[in-house]
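Let me begin by handing over the structure; questions about it come next.
Not every chain is included here, but those present sit where they belong.
Every chain is named by a letter (A and B) in the order it is written, and numbering of its residues begins at 1.
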């Protein structure tokens, strides 16, 4: 069994953003030499997500508006978590809706994707250095 | 390490539906000959889900009504994504709540499930041909 590990670092200036990280995952897959197996891609921070969906800017604005309705940033006093001095209570909730991780099949050395699948990093509490973990296992 | 791959194809006439695909996954597991490992089951399309829950029709109607409250189909103009000519903005949101994929343990050649766990394909934008990917790795 082969394994491969890499961290991607981000420091997003905006509070919230969606970044297509598919090219970075594909590059890791090439580096790994794995032909059959799986790749795990996960946010290493708890106010961020990794998820798979469409690379369409209107959809990303829909996600942002929808997540703000489900778990609004303000008033920050509505979250007990913010009594710790943070203002990111909402980000911990948004991240649960969008998910922490994706697991993608590797077949013949490629991400085994449907036609529109793309991997995104979802930031919900920007302005901090954060990491995404890519872990590949297989042969 | 052994690996096994199969696609399941669906073309659901209704806009939304939940289909129990556990028997198909179990059949793949038998075909694969894997006794210890994991199976990844994921929607290859971004307006559909694969998830694990109970095979109870009342619950499925509850899921449908709840997802419609969280992310209503109409008015379709409420989603910027629909300016692309689609009317499935809601389906991209519903899929995030229900999830893209499940990873299930394989132990002694069987899906290592609790008493009520069943795997479902969740369709949120039917009337199109779509695929589910089953990828098994192990020994």
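Here, contacts are C-beta pairs under 8 Å (C-beta built on N, C-alpha and C of every residue); 3 or more make two chains touch, one makes a residue touch a chain.
Fair warning: this is a prediction, and the values are worked out from it, not measured in the lab.
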Number of identical chains in the entire complex, 2 depicted: 3
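As a working rule, only the chains that are shown with their structure count from here on.
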Intercentroid distance (Cα basis), subunit B paired with subunit A, Å: 20
Residue ranges of subunit B in contact with subunit A within the complex: 1, 3, 5, 38, 40, 42-46, 70-71, 79-84, 89, 92-93, 95-97, 99-101, 103, 130-131, 133, 135, 137
Subunit B partner contacts - residues on subunit A that touch it in the complex: 1, 36-38, 51-54, 56, 58-59, 61-63, 66, 70, 97-99, 102-105, 107, 112-117, 137-139
